[in-house]
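This structure is in structure tokens; I'll ask about it shortly.
With one protein chain removed, the remaining protein chains of the complex are shown where they sit.
First chain written, first letter: the chains are A, B, C and D, and each begins at residue 1.
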Amino acid sequence: MNGDARGLLVLGLGALIGTLTLLGINKWLQRFRGIPVLSSFTLYLIGALITGAAAVYLGNQLNPLLTPLLGSVAEPGPLNSPVAQQVIYFLAVILAGIFAAQISFLFGLPVLTLGSDYFGIATLGFTIVVNTLMINSDTILPFPEMKGGRGMIGIPKLTTWFSAFFFMMAVIIIMRNLVHSSTGRSIVAVREDEIAAKAMGIDVAGAKLMSFVVGSFFAGIGGAVYAHYIGFLSPGTFNFLAGFNPLIIVVFGGLGSMTGTIAASFGWIFFLEGMLRVLLSQMGTEAPTWRFVLYPITLLLLMLIRPQGLFGSIEWGFLKGPEFITAPRQQPEPAHKSAI
Amino acid sequence: MKNPTLFAQIFISGLQLGFVYAMIALGYTMVYGIVKLINFAHGDVFMVGAFASYYAVAKYRLHQWPASAFPGINPTLSVLIGSITVILLSMLVCVILAITIERVAYKPLRDAPRISALITAIGVSFFLEFYGALNFVFSPRFIPYERPFEVVAWYIKNGIHLVMPGQQAPENSVTFSNIFLIIIGVSVLIQLFLQYLVRRTKIGIAMRACSYDRQAARLMGIDVDRVISFTFAVGAAFAGAGGVLYAIAYSLIWTQLGILPGLKAFVAAVLGGIGSIPGALVGALIMGQAEAMTMGYISTPMRDAVAFTILIIVLLLRPTGIFGEPEKEKA
Amino acid sequence: MLEVHNLNVYYGAIHALQGISFHVEEGEIVTLIGANGAGKSTTLRTISGLLRTRTGYIRYKGRDITNTPAQEIVKMGISHVPEGRKIFAPLTVRENLLMGAYTRNDPNEIQRTMERVFASFPRLKERINQLGGTLSGGEQQMLAMGRGLMSRPTLLLLDEPSMGLSPILVEEIFRIIQEINQQGTSILLVEQNAHMALSIAHRAYVLETGRIVLSGTAKEVAENPMVKAAYLGV
Amino acid sequence: METSATSTSPTVLEIRGLTKFFGGLAAVRNFDLTLKHGELVGLIGPNGAGKTTVFNMITGLYVPTSGEIFFNGTNIVGLEPHEITRMGIARTFQNIRLFPNLTVLDNVRIAYHPHCGYTLSDGLLRTSRFNIKEKELTEQALDFLSIFQLDRIYNETAKNLPYGEQRRVEIARALACNPKLLLLDEPAAGMNPREIIELMDLIHFIRERFNLTILLIEHQMRVVMGICEWITVMDFGQVIARGTPKEIQENPLVIEAYLGKGVTHAA
Partner (left out) sequence: PSSGGGGGEAQAKELKVAILAPLSGPVPTFGVSTRDGALMAIDEWNAKGGVLGMKIVPIVEDSQCTPDPAVNAANKVIDQDGVKFIIGEVCSKASIPVSEIANAKGVLQISPTSTNVSVTVDSQGKVKPYIFRACFIDPFQGQVGAKFAWEKLGAKKAFIMLDQANDYVKGLAEEFEKAFTALGGEIVGKATYTDKDTDFSAILAQIADAKPDVVYLPDYYNIVNLVMKQAKEKGINVPFVGGDGWDSADLDLAAADGGFFTNHYSPDDPRPEVQNFRKAYGEKYKDENGNPKVPDALAALAYDATNLLLEAINQAGTTDTAKVKDTLEKIKFSGVSGQITFDANHNPIKSAVILAVKDGAVRFETVVNP
């Protein structure tokens, strides 16, 4: 394989991972149209850090115990076999998702009673608080393994093309099924009008919490996959500005459309990374800056031309909801006439 | 308290920070109030204000125009007039910038989903930061800022005394500077002006009317676009003034200097109750003190955690901020 | 005084008005009646500049005001009291009324108009410092009318002023409409309560799915058998 | 017009001493009301009398300052709105509250959420139960829509409908909540006389068909006088009169406060 093809592969993997995270957030935005829910990026971080920390920590603690199982580099033991590693990796990713979901549950429980914009702002606050704590996790919190703002190194790089794709498909299918179920409808109803939703027998707080937690679960999974892809993690990567990226992508793709989110996240990564490569050869030092000059301009133009996003609320192929209306209904005999 | 003078010193720096935040927070509050848009570019307008004054002073020496136009003028008066000119010029630059942004980027999206406008605002913010960072625009670096007037400091110890240039204030004294006084003065004036504008003048009431229902406002004969532009302009003018004072106070500028103060000011506005003008001030002062106290007594890296924890707690206790009116909705 | 010719108005793909023409003369009360979704509100919104027409023209006192922005229309003396009242909820009653007089500048004149509004709606004077949003439905309707009058219009567009009002207030409102009219303001009235509308109007138009299907004096229209069946429920 | 409602029917709703203050203002004061099964009762009164506030308290959107509300014998004061709905009380809103960006069909299907018949995991896994139930409820929702002659526009976005159709969607949606007690807040507002007559028929029809008890707020005297068996009149938060439509129409207090002299021609 020549270098360029390999480059594409790397980019593609990045795009997959991006997609994975973003889907988690899309879910959210569908409900909170109009609010930047930034904390999903934090949860993404939490997911990432938790697997990372667990990997490093457990590695250190269990090393002596596991040596017979792990074997040495020359003679790998049973746990060090690629299969065993992958199994552990899959469990770790799912655990990270669960953990992120739990954190968001605890945070969401009190905060979800806030009005929509205030909720968004509280999550922004949450993002920053968690990020700050992460940066200080080695000095203030008792997690020296996480190395605080200096970042964790040496996380096993276990994410493969296959596993990223697997998780992405899983998330997409779960999302699709959720959105087109009664629960999905109730979440949308809450977004549209809380009071009316209450009057329809929908537990508004519950629905909010539900969507929040599901979104966080996906974000946690995304984070874990990312952690095991990049092999290095630092909280600085997940600051509140970076938290806008998923938001931008989701809006770009079209708020009501999963198809759009998927397309936009691939497009976004190719666009930004591709732009850097192209520019770098021509602009030298200023290339990274130019990239962030051109990128908002593109964004602006797109928003002005298609404010509803690339796909609006169009859904393609198997992402569409199931159709239960069998035959076109003809004008019925007005039933009530008989009652008079 | 171990050391009361240290506390007082920290309190003063928190106060100064708080009043700077207040100047930015007002713009956020006003714009949010009227178009329900978190104008993320506002912090960058603040930055442009700082840069405008930098060019006016360092490149064009505008702060010295009275002295060169009328030789023999009282030097204090000259500095005063010159500095005011610089501030007004920066405000003007910011106003023009903000109106342009509003026209080009936000107005076409007025009927689009709110989130589209928000994304656009983030885009504009990125653009200003990075376009400014190009070498032929401003610079990617930190630039030392030349002040239009000199810092004069006083210390309090058995009365108020002047600190001689180049010398240290005596031990156990609390110092403050003319910049501190100016920031507070300007900030309070702006506050009063706005309060009057919004509560008492026709355009102020029209701003609130537009904020509630634009269609209905148009039926009253209100030129909604003008009112919105006006709101952006007023907010930008204050941010511009804030930018100049911030640059004078910390005397180093770069193109991303608006991000964090912008964010903090926005949070301050929320803390105080977004839409409320006294709320913006109170929220900003709380933010300023929270940060200063954390930096002084806990540790600097923790200050955002503390400030934002306060935000979350306040929101839990008063879901619409300290001065915010409860979200009234008749079912 | 107001002449509307061949309006075609669209909401996206929906063709809401399909070539509407009518006129209102000085001192008249003209009513538009029609079923739900016939396009009555759309007609008013087009006249007051909230919507644009693709074809045709609107003339007011001989001037072409087609597709003029709403704020300009108000200055020319047309005031639109919208469907659903559209009170500024966070503003007090007084501030709401002041907004009605936004295009005017003389404070004394404005004060005088406000007194006249209070004379018509004494309830509003009692509540002058209450927030608009906390008024009851009827009070809000009074405020909306009062606010519409604050610009001292020569033509008042009223969109379903009786909706949601108690019977006694419905009568009251119609009485006030007549009063306003007698003081020299022409009125274009959109109503579901065809009974009442026809009883005070001089002339009437019947609108059906974006077209005018019938016109004439109020009396003629009220006696039309089709109207009787469809709109008067007799 | 005689219906099954008699004094021997069981009590569905009983309100005792209900009071609500907004700040210093008593929007509702010491309000009592009893509804028997199958009754169709009107609640009228001048604007601002507190009628909607009573509805808001019954449905749990406002918490009463004091008083009790018994629904089928249970005190529902303090319950969450969605719990109350699930017990069998559905309503419409005076100022229509549809889910504006959703289709007509989805507006109605949302009301099935508490009793959709499948669990979240069925939905996530697309089990056969999900498919069967979802199909069932879609059919049913369309049936409701067809009663209101809305089935042909099931795919329209709610906010684009004319006012009168929106009102009908709202009633259809309330019915889909599977209520025993239906609260209608000014259902005829914005309808023309012909549509009002149709609406009256509809209200009758759904009461029979779904075995409902209905409490109705309305300013159109034709509706109230035409279909209600009993009427309660409020003013300044208090009950000023109760009785049959005929009695109410002749009650001088009501005429003075509410009906005015010209009432006769409206009925």
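For the reader, a short list of remarks on this structure follows.
Throughout what follows, a contact is a pair of C-beta atoms (placed from the backbone, for glycine too) under 8 Å apart; a residue touches a chain by one contact, two chains touch by 3 or more.
Here the structure is a predicted model, which means the values were calculated and not measured.
For the chain that does not appear, the touching partners among the shown chains are A, B. Of the options B:13, B:53, B:191 or B:309, the residue whose C-beta touches the omitted chain is B:13.
Across B:224, B:292, B:307 or B:322, the residue that sits in touch with the chain not pictured is B:292.
Contact with the chain that does not appear here is found for just one residue of A:231, A:267 or A:322, A:231. The missing chain lies against chain A, touching residues 1-4, 6-7, 9-10, 60, 135-136, 138-139, 148-151, 153-154, 157, 230-232, 234, 236-237, 280, 284-289.
If you put the missing chain back, the residues of chain B touching it would be 3, 5-6, 9-10, 13, 16-17, 140-142, 144, 151, 153, 163, 166-169, 171, 175, 250-252, 257, 260, 292, 295-296, 299-301.
Basically, only the chains that are shown with their structure count from here on.
The minimum number of touch steps separating chain A from chain C is 2. As a whole-number value, the distance joining the C-alpha centres of chain A and chain D reads 42 Å. Looking at chain A, one finds that residues 195 touch two or more other chains.
Annotation for chain C: residues 134 touch two or more other chains. Residues of chain B touching chain C in their complex: 202, 205-206, 208-209, 211-213, 215-224, 325, 328, 330.
Within the complex formed with chain C, the residues of chain D that make contact are 22, 44-49, 94-95, 160-165, 186, 189-197, 219, 221-222, 257-263, 265-266.
Partner chain D is touched in their complex by these residues of chain C: 11, 14, 33-37, 83-84, 134-139, 141, 160, 163-172, 192-195, 229-233.
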